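A single protein chain has been removed from this complex, and every other one stays in its place.
Labels for the chains are A and B, by order of writing; each one numbers its residues from 1.
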Amino acid sequence: MKKFLKNVRKIEPLVHNITNYVTVNDVANVILACGASPIMADDIGEAAEITSICGGLNINIGTLNQNTIPSMVAAGKKSNELGHIVVLDPVGAGASKLRTDTANMLLKEVHFDAIRGNISEIKTLMAGYVPEGYDCKEDGVLQTKGVDANVADKITEQNLDETINKVKAFSRAAGSIIAITGEIDLVTDGNECYVIRNGRKEMSKITGTGCQLSGMLTAFLIANPDNKLGAAAAAVCTMGLAGEIAWKGLRRKDGNSTYRNAIIDAIYNMDGKALEEGARFEVK
Amino acid sequence: MKKFLKNVRKIEPLVHNITNYVTVNDVANVILACGASPIMADDIGEAAEITSICGGLNINIGTLNQNTIPSMVAAGKKSNELGHIVVLDPVGAGASKLRTDTANMLLKEVHFDAIRGNISEIKTLMAGYVPEGYDCKEDGVLQTKGVDANVADKITEQNLDETINKVKAFSRAAGSIIAITGEIDLVTDGNECYVIRNGRKEMSKITGTGCQLSGMLTAFLIANPDNKLGAAAAAVCTMGLAGEIAWKGLRRKDGNSTYRNAIIDAIYNMDGKALEEGARFEVK
Partner (left out) sequence: MKKFLKNVRKIEPLVHNITNYVTVNDVANVILACGASPIMADDIGEAAEITSICGGLNINIGTLNQNTIPSMVAAGKKSNELGHIVVLDPVGAGASKLRTDTANMLLKEVHFDAIRGNISEIKTLMAGYVPEGYDCKEDGVLQTKGVDANVADKITEQNLDETINKVKAFSRAAGSIIAITGEIDLVTDGNECYVIRNGRKEMSKITGTGCQLSGMLTAFLIANPDNKLGAAAAAVCTMGLAGEIAWKGLRRKDGNSTYRNAIIDAIYNMDGKALEEGARFEVK
């Protein structure tokens, strides 16, 4: 795991983010914390050009609008053209027709190296693919809890193997690494699947830990082009482990705001050895 | 007071926010801190649909623009149609014609369960109503200190009874709970008025404590449909008390940024007993 983080710190990749205005500041600080450098630019007049000077692009649809959707497409296509990394965070896919349609349109127009979301968001995207005979619509995609995962969708030890198979199939169909984060995280390239058990449930009481991870994941992929699956898994482990380390350091009166700061701090201070020892995963 | 907070934590309401980009991250974290769940969506292509999956809508005009104003109307009307909670935070009403006109237009197009602002903002709205014979324009509405309350407008022990009467009249005319926050807070449904003395003046040195309160207040109303006045007062007490608790925990070198985090933490850790004992109010 540690070489992936080390490469981010060595290469200091520049990450172009077209992201929501809710969590954008934390996304920028997490990208800096892991050793990369962020730039945000969402106007159609510069989106493709900014992407061309960066190592990769992180598209997050958290507060998508009519002005930024064309910028996502233009920047995504340019990034593809240049062979740069592109990551999608389909925030709230399933919560509105606009989000679902935009996510599906982006999957059609742009090739993504990786897609990171919660299980409900990924199930929504899977429904658009009907990958290899699975009818994902039966899984109740139309239920939504806004930008949070639906409890009914939760990955458990019981449905783990079945879910892994479905997600692998979706990964192959989309040609993208799929990273699903929640109590159990899955990261697959369609062939192997990392099952990751880092993190704490209290991270869901902070807005944007998912968005932050997508930004950091983009940096990890840029810095590790030879092993994107490993790099994606390392980014997910880094975020989860930072959540564990930060939690241990909290005092009695601390709450979700201090926890937010402490997680970013823990990423800033994460060393390769701690990551290597703290990463809890198996490959299936 | 404690049952109102307890209900938020039990029901975990989903709150749709069309809000400004200055304080949006803190609004999201405060909504999470009190036990609810936030979603931000302001594009006309999804605003009404997102509102329909939520328990209520928080409209904040802090960085209103030509794209988001129609979304506010569409989401507000949809929320009214569905009988959902709608709250208005008229940030900076009185500071520009666009803000004043938009706030007045929203009051005409949408029914608000509650309106929360500082005294200058609420006086600006009252001027549009000329409620029951009071000519609020005489009170100097046209003076403004941007998004802060004008010192000349300040609620004092001397003008308290007169102000309560005026605000009650406005509440009846608008059919909305009015919550005015400042050194003394007033929360009225036109019949009863909570006079609340929680909080600290240093809270005004943090951007967005008002915006945060409006988000939390929306959650409290959604979770307590049977006693909206009590719920609104409980939200105001929770914010003020959190400001007091957080202040006590500060160290010598801490300033407004740490105070900001500590207030959100204090809401996260607020228990019903502390709220019951710490809430300082009388009903007039």
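FYI, a residue touches a chain if its C-beta (ideal position, glycine included) is under 8 Å from a C-beta of that chain, and two chains touch if they have at least 3 such contacts.
Given the structure is predicted, the values throughout are model-derived calculations rather than measurements.
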Which residue of A:Leu106, A:Cys193, A:Ala266 or A:Ala279 touches the chain not shown here: A:Ala266
Residue among B:Leu64, B:Ala174, B:Val187 or B:Val236 that touches the chain left out of view: B:Leu64
Contact with the hidden chain (one of B:Glu12, B:Glu183 or B:Asp254): B:Asp254
Chain not shown, touching residues in chain A: 14, 21, 24-25, 28-29, 32-33, 37-46, 49-50, 53-54, 67, 249, 260-269
Absent chain, residues of chain B that touch it: 20-23, 25-26, 62-67, 92, 95-99, 144-148, 205-208, 253-258, 260-261
